[in-house]
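Shown here: the complex without one of its protein chains, the others still in place.
So, chain A:
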Amino acid sequence: MKVLLSGNEAIAHGAYVAGVTMATGYPGTPSTEILETIVKYDEIEAAWAPNEKVALEVAIGASLAGSRALVTMKHVGLNVAADPLFTLAYTGVNGGLVIVSADDPGMHSSQNEQDNRNYAKAAKIPMLEPSDSQDAVLLIDEAFNISEIFDTPVILRTTTRVNHSKSLVEVDVERVRKEETYEKNPQKYVMIPAHAKSRREVVENRLNALSEFAEQFRGNRVEWGNRHIGFITSGVSYQYVKEAFPDASVLKLTMTYPLPRKLITDFIEQVEQAIVVEELDPFIEEQIKIWGLSVSGKRFIPAIGELNPDIIRGSLADKEDDALEESEALDIELPGRPPMLCPGCPHRGVLYTLNKLKLVVTGDIGCYTLGVLPPLEAMDTCICMGASIGNATGFQKATGRKDVVAVLGDSTFVHSGITPLIDAVYNRGFTTVIILDNRTTAMTGRQDHPGTGKTLKGYDGPPLDLEMIVRATGIQSVKVIDPYDLKVVKEAIKEETAKDEPSVIIFRRACLLVERPNTKPFMVTGACNGCKACVKLGCPAISWKEKRAQIDPEICSGCEVCVQVCKKDAVVEYAKVDRGAGI
């Protein structure tokens, strides 16, 4: 039976069929739905780890015990998991271990567009790249087989357009059953230098064996057509090439590390001109050029952002043809539609206050990063998960300034905010750390985490006690505050930033998408004098019309933050106003 599945659903299905018994990861667009889909299989132990490093380490344990283990993360997550990865490449595996790295060319939801194919090369481990959902199902199975046959972790590298595109998949396949056995083998799994030196040789020999295997691998194949141009491509770029040049010859590579040298050489020799089409880095192109073969790629194809059939056509077209493709542009500039914090978002009042107090705000990764945009404009930095606290400490130490705060979410704090907080205390910093605790991992679609205590499988456990963790680092001053109360928010921030010691304020209120309090909408009365104070909250429910503020009662959540900024008492509960009397 064929069904329409996203790449992420296909990976989950493929992992089930491949007999995976452990699946773990940390949420990150575009990878998140893999674990959210896999959780429905009772045979698979699926879990959100606090971060990607822990996820990979748990998977290594499961693999060592003989299980097939899957780890999922977005591209930047693999930076976090890189430490275990590079040594895992030496130890190899027992049960198969596959790491899904979901890259985000075009940065739809990411802070950079690093090309994680480079990790396969750097760690000397094989990598497969699906070009659609059916590919993903087949390649997950291949990946586990390769992992076990060659005793190596395998990277399955996807991109947003593969993760989030749906295509037809054949799903009638039975699940593989695997015997799980463990034998103690310190020479293989305990990487003291003496053992690691012998494993180093194994890694190199394995890479040679994998290069041989790549020549025969069924996923690497030539589709002969017109031989004027031969395209060498992989992943979703393959689909774009087939779309743009349906008659051309194509060498489709699904194993992109190590590359099949003979297959590529033969292909290039049989076409007049060989062109590599790949998103981001010239990863395949450079390897082919190292072999001394004649090929081009980035000379035509952009290295920045996503590709599509139009871009590929345009890159390879003669200049005269280009003019035809230009469509008529509108002569008016359209307003953009940036993402916004939801009406009633508990982050809004805190970000508004930080802006008012003109503090230096080192930010982090989450919904609250949207606080950088007008009108809140309450963020000075955003680097990576957990970076806010270290950034604040460094900024303070360099300047001696106290008006610096770090802002991060609860899930981000658990992910990698605890160690920099320990550093702030240990190294005599005096930063104020603000944890926006909305009881979820909101930006990626509301996943639970240790702070909520609820697991991916739905078990309720003890929630991580953030106050106690914070106190354990040596922080003396910990406040827990409702972010809807602007006066208290402001006082707390002023008080804590004035101190000569590090402190933490936890602004705690559940994300409205998780827990919606039963509140009534508000509206603006005739008392509005057009001061725009409420408009500066950047709430989607509040608009500026004919020199007065308006509230859309259909989306107002009744958080009452705007009521507190209005000096004219012009914001009142919708139901309590006699609208017939004229206001």
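Rule of thumb we're sticking to: contacts are C-beta pairs under 8 Å (C-beta built on N, C-alpha and C of every residue); 3 or more make two chains touch, one makes a residue touch a chain; residues count from 1.
Simple rule for what comes next: contacts and distances are computed from a predicted model.
Undergrad: Write down which listed name, "TIGR02186 family protein", "F420-non-reducing hydrogenase vhu iron-sulfur subunit D", "Multiple sugar transport system ATP-binding protein" or "Indolepyruvate oxidoreductase subunit beta", is the UniProt protein name of the chain that is not shown.
TA: For the chain missing from the view, the UniProt record says "Indolepyruvate oxidoreductase subunit beta".
Undergrad: Going by the contact rule already stated, which one of A:Pro339, A:Gly461, A:Gly474 or A:Pro517 would touch the omitted chain in the full complex?
TA: Considering the complete complex, A:Pro339 is the one touching the chain left out.
Undergrad: Which residue from A:Ser294, A:Gln476 or A:Ser543 sits in contact with the chain not drawn here?
TA: Hidden-chain contact among the options goes to A:Ser543.
Undergrad: From the listed residues A:Cys367, A:Ala406, A:Ile469 or A:Val571, report the one that touches the chain absent from this view.
TA: Selected residue, touching the omitted chain: A:Cys367.
Undergrad: Using the touch definition up top, pick the residue from A:Asn118, A:Asn308, A:Thr381 or A:Ser477 that touches the left-out chain.
TA: Answering carefully, the residue with contact to the hidden chain is A:Asn308.
Undergrad: Could you pull out which residues of chain A are in touch with the chain that's been left out?
TA: Contact residues on chain A toward the absent chain are 2-4, 29-30, 32-33, 108-109, 132, 160-161, 164-168, 225-226, 236, 239-240, 242-243, 246-247, 308-310, 327-328, 330, 332, 334-342, 367, 370, 373-375, 443-445, 532, 535, 538, 540, 542-544.
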